[in-house]
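What follows is a single structure, written as structure tokens, with notes after it.
Omission of a single protein chain aside, the complex is shown with its protein chains in their original locations.
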Amino acid sequence: SATKSINLTGISGYPPAATWIGAFIDVYMPSVNTELAKTGNYKINWNKGVSGTIVKPRGELDGIGSGLGDLGVVVTAFHADKVPLYDVAFKTPFTTMDLGLAVATTGKMESMFDAYGKTWDTFNQVNLGPSGAVDNYMLWSKTKITKLSDIKGRKVGAAGPNLPWVIAAGAAGVQTNLADAYNSLSTGIYDNMIVWRQAAGAFKLCEPAPFVIDASLGAVNGFSLNVNKDVWAGLPGEVKNALKAAIPAWQKESVDRVNKGAAGGLARCKKDFGTEYTKMSDSDIKAWAAMLPPLAKNWAAAQDKNGLPGTAILKAWMDEMRAKNQPVMRDWDVK
Amino acid sequence: MTGLEIGAISIVAMLVLIYIGMYVPIVLALISFVGVWVVKGNINIAVSLLWLASAKTVGNFLFGVIPLFVLMGLLVSTAGMGRDTYDIAQYFMKRIRGGLGMATVVANAIFAAITGVSIASATVFTKISVPEMLRYGYKGRFAVGVVAGSSVLGMLIPPSILLIVYALIAEESVGDLFIAGVGPGLLLTIAFCVLISFMAYFFPNSVASPETFTQSVETENRLSKRELLFKSVPIITLIVVVLGGIYAGLYTPTEAGAAGAFVALLFALWRRSLSWRGLWAILVETGHITATLLFLIVSASMYSRMLGITGLPTQLGTWIGEMDASFGMLLFLYVVIVLVLGTIIDSVSIMLISVPLFLVVLAPFNVDLVWFGIVTIIATEIGLLTPPLGLAVYVIKSTLDRDDISLADIFIGAAPFALTMLFVLIAIILVPDISLYLVELRRSLI
Partner (left out) sequence: MSVIINLLNFLRYIFDWIVVTTNAAASSWIFVLMALVTSDIVLRFVFDSPISGVTEIVEISIVIILYLQLTHTLKVGRMTRSDALYSAILRRYPAVGNIMGFFFSAAGVGLMIAIIKGGWSKWLQAYHGNFFVGNVGVFTFPEWPQRLILVIGCTLLAIQFALLALDNIRALFGKQPLVTEKAVDVELEAAEESTK
């Protein structure tokens, strides 16, 4: 029988240079087509609406919901108000440095709690699977930091969700983003920054801030690959299955890119800018974790209040991390 | 319909509607709405496009540059800093043949470093330097031509609203674009001075009456060193606060706009040139300019998103690859389109229509978008001087309010300057380093 063509527009505000979008364009889209080629009934013509051509960064949620794009990658980390259940990793730092596990556990939470799917439903979209870009947040600085008490009184640039971490350690948190970071570090708007290694390398942040301390702050999930609900309803079953079947390939590729970038980024920083890497002592890490307010319990209580299973998700998340023998520095579900 | 067909039809429809006088943002919104409706076959998606662009385009810290720089520019004019720059330039230039004309050019170049709007330059110098030149026997046509021509420096030398708008559309660094404008701005300043000198020696009758060149020009109130200092300090302070602050990396362009506006306000208050009523008028005017620009940017965002949805960018990429058009050819086409649009459409609209389209077209060539921005700005600004709609010329006419100098006189007077801009534009296209040298220098320093 003849092959039927289907036009699909994939959207993102970010360019293919971003690990998760590179994986979306280079691996996810071809994988879907490979899957469909097995029977040859359908073929997808991809319109690659990335790099902000159709939506700006943070606009993906509305763009997919309204149908401007058929599918795309929503940055859940930016929508703590709309899809708060994805924030559990931000509320439980010092827990795991395995991005693959953070992504897989997020997927597990999605299948355990139907509140996840219901939340997406209110935004007129269907979630196919999560992913992430951060294997381990580290603290980069202009002058050397060797212990927890060194952080006190410093000006530290951080994205919004990371700010409470550094503020608890006595730093003045300055909200920032990756695009401004190089300039801000070079010129002293802040002298320290919380960022993961792949980004530190890609944005050359280790040039102005050549000292890095690893406090095992940990990995976070940050994305969900979603399809517009009406588009989803109109797709043939075989195409739906192919779109689902390609998700593990996207997840693996995006995590691989982060891990490769982390190793490569740190190596390049060491070679080009003499970056000095320090591991914070376990006792200091424990002390930092203990200094934080009960971020996770507060978060869970707020979700519970809105009728979402916050406490249950938090417990399931931490149980999974303990079961997988992760270096859990604070039992966030207890205190 | 394919993306290419929709793209082509949309451009024709857009030009027709704009030429016959429909509001530009409404044209862009209408075309985008219909385009998405046709492609998606679903009116709700078209509605979503309008809302999404309206709500999600300008809600970004960077867009704070618009109201803040506009406010600064208006406060600077009110504080009398235009008059000051002219006095300073005149102090140094008046003994040269054609010196008053050159003083106007140089004053505009200096004033450009503290204002971001050419209209401000045009109004201020029409009031200040045209009467002065006429008094010393310069020809009316020449006097207004010099003011019109040199007013374009206001938006080429940083800070500049046009550079800001380009940076926002092309998603380039405002700081890089600002610094890229310096070299071309100085080149154009020199080119204008050379032009005036050339005209004064070879076509003296078109510049001034013969007596003007024989008498040694001596303005009655010569500036003392003390007055010179008094007049320079505010200007230098503002340049340091705004541009120094950005390039030293002390703050972002948005913050520089706020700091600059604040300092300009202090000078205006210190000189007692600002009444409550005056301040209020300035704030309202800032609001009008801001709303106009932001609404244009919102509507242009609708248009470029619509193009993305039709798949035009993907298609154009393949198409250009196949037809093997050279980069030079495409760039030539671009400049011609911008110049033609410039005859009748305002600068910001021209950029909003042509830049997104050509960003797509030129993407395969790895163009330096900062350099492309400067090319765009100069090509667009030539339109300020060309009939039938030349904004700088209109502003001068309405500010001048004299019956003996007609609109046609101003267009004719500005023509040699427009031509000079064209030569400078060619030079900047052929020698990208004129705009990029400082940018790369800065990139290598930090």
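To keep things simple, chains are lettered A and B as they appear, and every chain counts its residues starting from 1.
Quick note on the criterion: contacts are C-beta pairs under 8 Å (C-beta built on N, C-alpha and C of every residue); 3 or more make two chains touch, one makes a residue touch a chain.
Nothing here was measured: the structure is a model prediction, and the numbers come from that model.
Trainee: Wait, the hidden chain, what does it touch out of the ones we have here?
Mentor: When the entire complex is considered, the left-out chain reaches A, B.
Trainee: Among the options A:G49, A:G173 or A:G265, which residue touches the chain absent from this view?
Mentor: In the full complex, the listed residue that touches the missing chain is A:G173.
Trainee: Could you tell which one of B:P25, B:G99 or B:G140 touches the chain left off the display?
Mentor: With B:P25, B:G99 or B:G140 as choices, the missing chain is touched by B:P25.
Trainee: Tell me which of B:T212, B:T286 or B:T420 is the one touching the absent chain.
Mentor: B:T286
Trainee: Just one of B:V39, B:I110, B:V348 or B:L384 touches the chain that is missing; which is it?
Mentor: Per the contact definition at the top, the residue touching the missing chain is B:V348.
Trainee: On subunit A, what residues meet the omitted chain?
Mentor: Touching the missing chain: residues 66, 80-82, 122, 155, 160-161, 163-164, 167, 172-175, 189, 293, 295, 299, 306.
Trainee: Even though one chain is hidden, which residues of subunit B still touch it in the full complex?
Mentor: Subunit B touches the chain not shown through residues 18-26, 29-30, 33, 46-48, 50-52, 54-55, 58-61, 63-64, 66-68, 71, 74, 77-83, 119-120, 123-124, 127-128, 250-251, 254-255, 257-259, 261-262, 265, 273, 278, 280-288, 290-292, 294-296, 298, 344-346, 348-349, 388-389, 398-399.
FYI, only the chains that are shown with their structure count from here on.
Trainee: How many angstrom between the C-alpha centroids of subunit B and subunit A?
Mentor: 41
Trainee: List the residues on subunit B that touch subunit A in their complex, please.
Mentor: 36, 40, 42, 44-45, 48-49, 51-52, 56-57, 60, 171, 175, 248-252, 304-305, 307-309, 311, 313-314, 446
Trainee: Can you name the residues of subunit A that touch subunit B in the complex?
Mentor: Going by the criterion above, the answer is residues 7, 9, 47-49, 52-56, 58-59, 62-63, 66-68, 180, 183-184, 186-189, 208.
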